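Here the complex is missing a single protein chain, while all its other protein chains stay put.
After this line comes chain A, so read on.
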Amino acid sequence: MQPLLEQACLDTLSMVGWSTLIAVVGGLPLGVLLVLTDKGGLLQNTFVNKVIGQVVNIARSMPFIILMVALMGFTRAVVGTTIGVEAAIVPLAVGAIPFFARLVETAVREVDHGLVEAVQSMGGNTWTVVRKVLVPESLPSLISATTTTIVALIGYSAMAGTVGAGGLGDIAIRYGYQRFESSLMWITVAVLAVVISLIQFAGDSGARVLHRRAGKGGEPLRFRAFTGLLPGGPATSEATATAGSPAKSG
């Protein structure tokens, strides 16, 4: 039981770690681009904005389990297999990129336009604005967004057992639920709860410290995290929709 849990922990960590990294690398530019190409943005381009927006919406409305199956061909092309931890990282990352991109969009929109103007008046170009203003100024919110993405990915990764990737969620379902080893199930759930709490705490503290230093009132922007662990498309898309909705009002 002990080595089983240890291996599961490592698998989950590896899946979530890599897919978060890829989601941040891919989602950050995408989210920034969504803001820049929007009406009144520095690179206003309605066509590009609409295309990216639609792609992001479609990718986000797809239940993870379907996404995973639909991407099998792509996964094989990328990592050479459709089974195991590596194979799970691909759909996890692909699913998380648009999710993170929307959160980035919301965060970056919060940046005061006056700061953009100030840098423009100094002779800065768009790249300077992104590098010196949009990203550093929205950093507390970006940290919150990353925390939310990690938590959501831990949830998604529970479904990765379907492709034999293992991980904590897989143990909970296969050993705990299906084999009626309820003690094992509750242990994994407890471990997951602790891990998620720790991540949420670390993320919140980091965001709060930066937010306080920046002297902004109130609490930093927080995204409602997806915390469900059981496979279920509707719950996922509902949670992500809540997280993304401030973008529309902003």
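Just so it is clear, a residue touches a chain if its C-beta (ideal position, glycine included) is under 8 Å from a C-beta of that chain, and two chains touch if they have at least 3 such contacts; residues count from 1.
FYI, contacts and distances are computed from a predicted model.
Undergrad: Determine which name in "ATP-binding cassette domain-containing protein", "Cbb3-type cytochrome c oxidase subunit", "Cell division protein" or "ABC transporter permease" the UniProt entry assigns to the undisplayed chain of the complex.
TA: "ATP-binding cassette domain-containing protein"
Undergrad: Which of A:3, A:73 or A:123 sits in contact with the chain that's absent?
TA: Only one of A:3, A:73 or A:123 touches the chain omitted from view, namely A:123.
Undergrad: So that we can see where the missing chain sits, which residues of chain A does it touch?
TA: Per the touch rule, chain A residues meeting the hidden chain are 42-44, 112, 114-115, 117-126, 128, 132-133, 136-137, 139, 210, 213-216.
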